[in-house]
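Heads up, one of the protein chains got dropped from this complex, but the rest are sitting where they should.
Take a look at chain A:
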Amino acid sequence: MQMILFKLNQQYYLISAASVEEVIDTVEITPVPLAPSWVKGLINLRGAVMTVVAFSDLINMPAPKENKNILIMKKDDQRKGLLIEEVIEILNVDSSKIVLNSDSKKKNPDYYSGVVSFPDKVANVIDINKIIF
């Protein structure tokens, strides 16, 4: 299946391309006072107001120096922006290559669905829609 590979603080993540509507460059984000910390604010996507959440906050990681991209995530009629450091590439991943270490299953958060190893790196496969919608 098609997956989007992106990085955060030297770590790599894979997300199913089916759950992403589009990838945009980061635009101006209007903060919302009093909102939960993982809600970065609102963006104007071609006339629609959309909430943007920060990937780093969702997985309890320190925020990267720079956020270059926003993934527009979709679920049914809902849309949300996911702020990430940078998209690397879009690639085809054979689902049999996704390995879930069953020992560690218990302590893994439910958005984590395994790892895929590449010759030069290892990427975490995540299903972020489970926690943002």
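In the analysis below, a residue touches a chain if its C-beta (ideal position, glycine included) is under 8 Å from a C-beta of that chain, and two chains touch if they have at least 3 such contacts; residues count from 1.
As a working rule, contacts and distances are computed from a predicted model.
Asks: For the chain omitted from this view, which of "ABC transporter permease", "Transcriptional regulator", "Chemotaxis protein CheA" or "Cytochrome c oxidase accessory protein CcoG" is its UniProt protein name?
Replies: "Chemotaxis protein CheA"
Asks: Could you tell me which of A:Met1, A:Ala18 or A:Val32 touches the chain that is not displayed?
Replies: Per the contact definition at the top, the residue touching the missing chain is A:Val32.
Asks: From the list A:Gln11, A:Thr26 or A:Thr51, pick the residue that touches the absent chain.
Replies: Missing-chain contact among the listed residues: A:Thr51.
Asks: For chain A, which residues touch the unseen chain?
Replies: Residues touching the hidden chain, for chain A, are 28, 30-36, 39, 42-44, 47-49, 51, 80.
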